[in-house]
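To keep things clear, I will list the structure first and then write my remarks on it.
Here the complex is missing one protein chain, while the rest keep their positions.
Let's turn to chain A:
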Amino acid sequence: MQLIDCPWCGPREEVEFHYGGQASVAYPETPAELSDREWAEFVFYRDNPKGPFTERWSHAAGCRKWFNAVRDTRTYEFLATFRPSDPEPAVLRRDEEVSA
């Protein structure tokens, strides 16, 4: 278990949080014009990188707010957490330090 830094509450234990998958997947602007392929992309397809991944978390047992995080899927280390209204912080891509 690790501490996750909620942008509103500060560091709290992992069990207080709920995972929400990839961040910034926007509802289509022109849904009526989407092809089946484009709908499939929106509904089912998500990135699945081995390395830093920007994703959504909710502080479910705390302030109950959603926030974004950049987490390394190789080490599970949280490289940054930030409010959805904030720009994504530049985080170090530590490919050299973390063996694949």
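Rule of thumb we're sticking to: a residue touches a chain if its C-beta (ideal position, glycine included) is under 8 Å from a C-beta of that chain, and two chains touch if they have at least 3 such contacts; residues count from 1.
Quick note on the criterion: contacts and distances are computed from a predicted model.
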Absent chain [UniProt protein name; select from "Sarcosine oxidase subunit beta", "Cytochrome b", "Nitrite reductase large subunit" or "GMC family oxidoreductase"]: "Sarcosine oxidase subunit beta"
Per the definition of touch given earlier, which of A:Leu3, A:Ala40 or A:Ala61 contacts the omitted chain? A:Ala40
Touching residues of chain A against the unshown chain: what are they? 1-2, 14-15, 18-19, 21, 36-37, 39-41, 43-46, 48-50, 53, 55, 71, 73-76
